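Note that one protein chain of the assembly has been removed; the remaining protein chains are unaltered in position.
Here the chain labels run A, B and C in written order, and each chain numbers its own residues starting at 1.
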Amino acid sequence: MAGPVGAVVPVVRIQAADFDVAAEVERLRNAGDVGAVVTFSGICRDEEGTLAALELEHYPGMAEAEILRIAREAAERWPLAGLTAIHRYGKIKPGENIVLVAAASKHRRAAFEAADFLMDYLKSRAPFWKKEHRADGAEGGWVDAKETDEDAAARWRK
Amino acid sequence: MAGPVGAVVPVVRIQAADFDVAAEVERLRNAGDVGAVVTFSGICRDEEGTLAALELEHYPGMAEAEILRIAREAAERWPLAGLTAIHRYGKIKPGENIVLVAAASKHRRAAFEAADFLMDYLKSRAPFWKKEHRADGAEGGWVDAKETDEDAAARWRK
Amino acid sequence: MTKLVYFAWVRERIGKPEEDVSLPADVVTVADLLDWLKGRGEEYAHALRHAEVIRVAINHEHVDHHEKIAGAGEIALFPPMTGG
Partner (left out) sequence: MTKLVYFAWVRERIGKPEEDVSLPADVVTVADLLDWLKGRGEEYAHALRHAEVIRVAINHEHVDHHEKIAGAGEIALFPPMTGG
């Protein structure tokens, strides 16, 4: 719970298992004087049927540490009552969840911006890599990083 | 489902009953080639214990029509796979849901911006009015509109 | 006859949620309507004292005070909105 004196302590989880958006919203709803909860769910796309699955590799230890660093920065920058980030690893099929970010605040602006910021930084700084398994059985490749993700993170530099 | 030719048809509901964030996310997740779902939940705050409940009055007919107009504008402005807005009316207690906006898209930027836009316009244009019931039994008043909400909506004018 | 509907503190001050009125021919715009209503009694004068903050919708659509009301089936008067 967010005390008036300090930033909230973010919850960060790196896991193979799926997550439950409703349960995470429910937890944040009860974090204090909460008027707004924003969630972002990142979902594996089917790439028009060409993708069988994504394999998400991660750097154990650093993945959690890095997302926690980003989340702490968000919690210092915006007045939040709660902040949660969950990132999955392993094989993930189209339609399944990859990542969840949820931010709770008294007012909507802080919740929107904190969730948006966390996703932008997570995309370009969290040590995860996606490899494609193709539906036609052909060898899939590693997904290329997008310059737009770097640009997105750069938006937040003060 | 969003065809390639036109904007998605938004779902708008005005209801006394609570809504289920997970069910709405689940519906949007299956709307097409969805990579991102952003939700905003607006929750009744407890105002540090001074508030017993909010009474939400609305203008039946116009409430749905106006939110639908805003949602259609969002669906034309961003490439969305799905867009949902649910606004409750009647007596709502602290911790309970007031409003849900959920936007699904291929990429996160469109989903974030469409949800943000829809909330900003909904705040200043949807015909709902909040009256406070105070915890100490004293006569509560009508909540004043905030200039910051008008300013927020003005951000989106092109 | 034109149907007028009121919400929130406009409704409370006027003391009724709706009414049907016969508008004089010289009530052309929304601003004219607000002026005319203010002359209908204390409760109207109280509700519409600061007429500039009153929001108006004609047939379920927001309109400005300079909008003409010809052809309006239902005109709604209410305070700035506080939903969401």
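We take it that a contact is a pair of C-beta atoms (placed from the backbone, for glycine too) under 8 Å apart; a residue touches a chain by one contact, two chains touch by 3 or more.
All of these numbers come straight from a predicted model, not from anything done at the bench.
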Partners of the unshown chain among those that are drawn: A
Hidden partner chain, touching residue among A:Glu26, A:Glu57, A:Glu76 or A:Asp151: A:Glu57
Residue touching the undisplayed chain, where the options are A:Ala36, A:Leu83 or A:Ile98: A:Ile98
Among A:Arg13, A:Arg27, A:Arg77 or A:Lys131, the residue in touch with the chain that has been omitted: A:Lys131
Chain A residues touching the omitted chain (full complex): 42, 56-59, 61-63, 65-66, 87, 98-99, 119, 122-131, 142-145, 149
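Just so it is clear, only the chains that are shown with their structure count from here on.
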Chain A and chain C, separation of their C-alpha mean positions in angstrom: 48
Inter-centroid spacing, chain B versus chain A (mean Cα positions, whole Å): 22
